[in-house]
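A single protein chain has been removed from this complex, and every other one stays in its place.
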Amino acid sequence: MPATDTSALLSIRSVTKRFGRTTVLRGLSLDVAEREFLTVLGESGSGKTTLLRLIAGFEPLDSGEIWMAGERLDTLPPYRRNVNTVFQQYALFPHLDCFENVAYGLRVRGVPKTEIEARVQDALAMVKMTSWTRSLPAKISGGQQQRVALARALVNRPRLLLLDEPLSALDANLRRQMQTELKSLQREVGISFVFVTHDQEEAMAISDRIALMRAGTLEQVASPEEIYARPKTAYAASFIGQTNLLHGQVQGGRAVVGSWEWPCSQPDGPATFSLRPENLLLASQEQPGNGVVRLHARVHDQVFQGAARIVRLQCEEVTLTARVPASEELRENEIFVFSPDDAVPVKDHHAGGQQE
Amino acid sequence: MNGSTRAPWLRSYALLVFLFLYLPIAILILYSFNGGGIGGFPPKNLTLDWYRMLWDDRAIWDSVLNSVIVAAFAVVLSLLFGVPAALALDRASFPGKGLFRRLVLLPLILPGIITGLSLLMLFVAAGLRLSLLTIALGHGTALIAVAVTEVYAGVLKMDRGLEEASLDLGASYWQTFRRVTLPHLRLSIIGAALLIFTLSMDEIAVSFFLVGRENTLPLEIWSRLRRGMTPEINAISTLIFVFSLSSIVLWYRIRTREEGGLVEAQVLEPQSHGGNI
Partner (left out) sequence: MYTRTYKTAVAVPPLLWVSTFLLLAYLLLFLHSFWSVQDGQIVHHWSLSNYRTLATQPLYLEVLWRSTKIAGAVTLLSLALGYPLAYYLSFYSRRKMLLYQLVIIPLWVSYLVRAYAWKTILGSDGVLNTLLQYVHLTDAPVSALLYSPFAVILTLTHIYTPFAFLPIFAALEHIPRHLVESSSDLGASPRQTFWRVVMPLSLPGVIAGATFAFVLSLGDFLAPLLVGGSSGIMISNVVVSLFGAAYDWPLGAAVSLAMLLLVLLLLWLTESLEKRWSHA
């Protein structure tokens, strides 16, 4: 998807945000399409929550603009924005019961009583919380609070829903269940979700697109499949899934890493390649096809993972990780191969790599 | 170390301190029923005469009414400025904030006489005639300190995410203040109000300098003490004691109900709130 799409619902344009002397966001631009489930993924401190708070209107921008559906958004106070947020700790009003929590947004806007009644009941039904209407937040479980927080935001029919690590307080099983529910809920209501998380597995499972953030800038914005198969940077490659980073050179159309070589269309210079563990294959599995790169490896250690085995290999000077079927018996010395197509050239900020 | 060591000496000492704290009050109450007058051991002819006398004492009840008016005014005034001041101390940054904080709290720390005198000079310079109004203005101003400390503690305990959630859901700042902030500060505000009311009812050092023709209750008692003691004063003191006690009980009732019986070590502490304000 292009970086500035005129049909985008939300358009963040060169936004910079500082807190005192620290710059949290550096000229960041990002578009969110209608009905899109976009996940902002990043480590803590990457600026992802700040980005969310700028969209919601809790902090002013230092420079840049935010537009939504053709209107300037960043100049409006939070309560004039057609955007709602599900907070990390839910922020349910402890003095109001579930019904009144959900009704809050409608009441402050002066929606007629009968309509409030109907819409709140619908919203609570949508998240399966109708039997808890009159319970105070303190009396229901974390997962249930989560649902009420969702209903409280969605009942206002926002154009855009912001979710700030809403699942981080739930235990693993509940979290997986809620991921599925969130995804289908988003399809059902048909509005755009911007979901912030630090959990890459969650991001992969739930999103249409992932915006990977690092130190206040976007590392890569792409679908989960693309970002996994074609990471643009060494950081993206290693943050999302596991990978091997090969540092070498490109010379006259050939990549050279140690004694291994393969054809490569990159311009000459130092280069880094990302090679996923599952793309390192045992030579015995591979028919002696053309163009594969062969490496002699000494097997260091193995970790059994059910269907697969994670193997650490010593190949010449480098240590590589491979994933092999658990059924394979490994000897101390094996020959592994990989296809040059699977060695994805990535930009490496630290190694000063070229590419792009 | 609890339980195993009973510390009998320490325990007896603590008991003596309690005696020291309570014996004078007990004697005061006892002698309000003493037919034999203010002193004399043992007390004799237990009677309700002094209470009857008190009942018919117009001047005392007028001063009680004055005190209630002053205290009510002081509660409103100090909360009116104390609540925003507590929010400002937490949320706004402005030049002189540190000075402002110290200044607001000063009446709590300084001897009441200094605040009383300063206010007297201010009112005289402004050409205000001394009256109940000047006392009420004085109490209201000095007791902002109590409102600020109590409410500020409440503000600190509040989850800021709640106000963000409210704004996010479309409530304006004013709606957020009324529907989220105030309900959260309710307990602190009620606590502050009770404390301010009680302190104002009892205040004498500041009132002493700001009084016009009409006395508050403590000043009325004071002027009678100068003339001589009668058990009638024991009687009104006993009533004040009962009143203070019931306002504590009231406070605990409110807290216990609000917090579902979870009242723990956190209690209303007139700790930093000096006796003469």
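Just so it is clear, A and B label the chains in written order, and each chain counts residues from 1 on its own.
Quick note on the criterion: a contact is a pair of C-beta atoms (placed from the backbone, for glycine too) under 8 Å apart; a residue touches a chain by one contact, two chains touch by 3 or more.
This one's a predicted model, so the numbers in the text were calculated from it and none came from an experiment.
Among B:53, B:68 or B:88, only B:88 touches the chain left out of the display. Touch with the chain omitted from the figure is made, among B:60, B:74 or B:137, by B:137. Take chain B: the residues that touch the chain left off the picture are 1-3, 5-7, 10-11, 13-14, 17-18, 20-22, 24-25, 27-28, 31, 38-42, 80-82, 84-85, 87-88, 91-94, 100, 103-104, 106-107, 109-115, 117-122, 125, 137, 141, 144, 160, 163-164, 167, 173, 198, 202, 204-205, 208-209, 218, 221-222, 225, 229, 233-234, 237, 240-241, 244-245, 247-248, 264-265, 267, 269-272, 274-276. Against the chain not displayed here, chain A makes contact via residues 53, 58-59, 77-78.
We take it that only the chains that are shown with their structure count from here on.
On the side of chain A, the complex with chain B involves touching residues 56-58, 77-80, 83-85, 87, 89, 91-93, 95, 104-105, 108-109, 152-153, 156.
Residues 159, 161-162, 164-173, 175, 179-180, 183-184 of chain B touch chain A in their complex.
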